[in-house]
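And now, subunit A:
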Amino acid sequence: MAELKLMKGNEAIAEAAIRAGVDAYFGYPITPQSEVIEYLMSEQPEFRTGMVVLQAESEVAAINMVYGAAGTGKKVLTSSSSPGISLKQEGISYLAGAELPAVILNVVRGGPGLGTIQPSQADYFQSVKGGGHGDYHMYVLAPASVQEMADFVEDAFEMAYKYLTPVLILSDGIIGQMMEKVYLKDQQPRWTDEEIQKISGKWATTGRIGGRERNIITSLDLQSEKMEARVHRLQAKYKKMAEEDLRFEKIQCDDAEYLIVAYGSSARIAQKTVDLAREKGIKVGLFRPITLFPFPKNQLMEMTKQVKGILSVELNMGQMVEDIRLSVEHKVPVEHFGRTGGIIHTPEEVLAALEQKIIKR
Partner candidate 1 sequence: MDIKDIIKPENLVYTKTKLMTDNALSYCPGCGHGTAHRLTMEVIEEMGVEADTIGVAPVGCSVLAYDFMNVDMQQAAHGRAPALATAISRTWPDKYVFTYQGDGDLAAIGTAETIHACNRGENIVIIFVNNGIYGMTGGQMAPTTLPGMPSSTSPYGRDTAKMGFPLKMTELIANLPGVYSVTRQAVHTPKHVRKAKKAIRQAFENTRLKRGLSFVEIVSNCNSGWKMTPNQANEWLEENMLSFYELGDIKVEGQLVKK
Partner candidate 2 sequence: MAKIKGAIVVDIEKCKGCEVCVPACPSDVIGMSKEVNGKGYHYAYMANPDACTGCSNCAIVCPDGVISVYKVKMD
């Protein structure tokens, strides 16, 4: 029995986290995502489910709190926006290195620097290429609606525990701030201590219950051979993610002669562009990657058999376009269009760019 509510994306994700039985949230306020912690603080989930909510002294502290609780097998969430996510990179790298499950939400705003509080997709590189130091990736989910903000909480934790990895939900100020109808799932109970033992007892530091050998959470391997093996283990996960948990959506692609690739809020705008184009008789399709890492490489390559050109539409100066080019290996022209600085392109602007950069080229 789902419940239908009108909510902001940021609130939906917070409510979904409570309902998904998340054990703890650690965060630090920053626009445009402060509603996440504000909602949690006003909901007082400690009385609903026993979920811990703590306002940390910084994003650095918050992500390291995530590490601490994740290291004990608890389901932990944190959220921030771009400048705060930069601060979290240290902890994210440690989470990846120590192979800990955790979910991180980035409600992206424009940068670099303090930038703007307006929406942006300028953190694509940071999100999918690693972001912090070392050879690692996160599993990255890009919601395009308030519904997906809510739904991706459970999906993200499923992936985090399947792969023992940090998972990023890459949203932006549009999705975070806009209000939409959302179906909220029923309350799931939090894991009991016994369930945590069953699920994560092999590695989680919950104390040497029953006198078992000690568990150690670390990302350190002073022996190069061991460190290389650790990195290989991470790479094997990434390969498996691509094989088993890649996600994307194809809209009006069956007869498409031209392709727009866009994720998150840009995909919503581009979907209108597709309609506008089709009204003019131009057969355009929209390819929406839902996972940005793993990236739907083969599926895009497949599309080159059919389309004459690809436009990557992003709220930045051209980041995902590089991955598309790598995917399609110059089989078709690939161009980028996007506004930045917090400006959101219109469907008409996107159509004009498609005509100019791809169709008339």
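One rule holds in what follows: a contact is a pair of C-beta atoms (placed from the backbone, for glycine too) under 8 Å apart; a residue touches a chain by one contact, two chains touch by 3 or more; residues count from 1.
Selection rule, in plain terms: all candidates are chains of the complex that A comes from, given by their letters.
Note that the coordinates shown come from a computational prediction; the quantities given were computed from them, not determined experimentally.
Of the numbered options 1 or 2, all belong to the same complex as subunit A, but only candidate 1 touches it. Subunit A makes touch with candidate 1 in their complex at residues 23-24, 26, 52, 54, 56-58, 60-62, 64-69, 71-72, 74, 76, 90-91, 94, 98, 205-211, 214-220.
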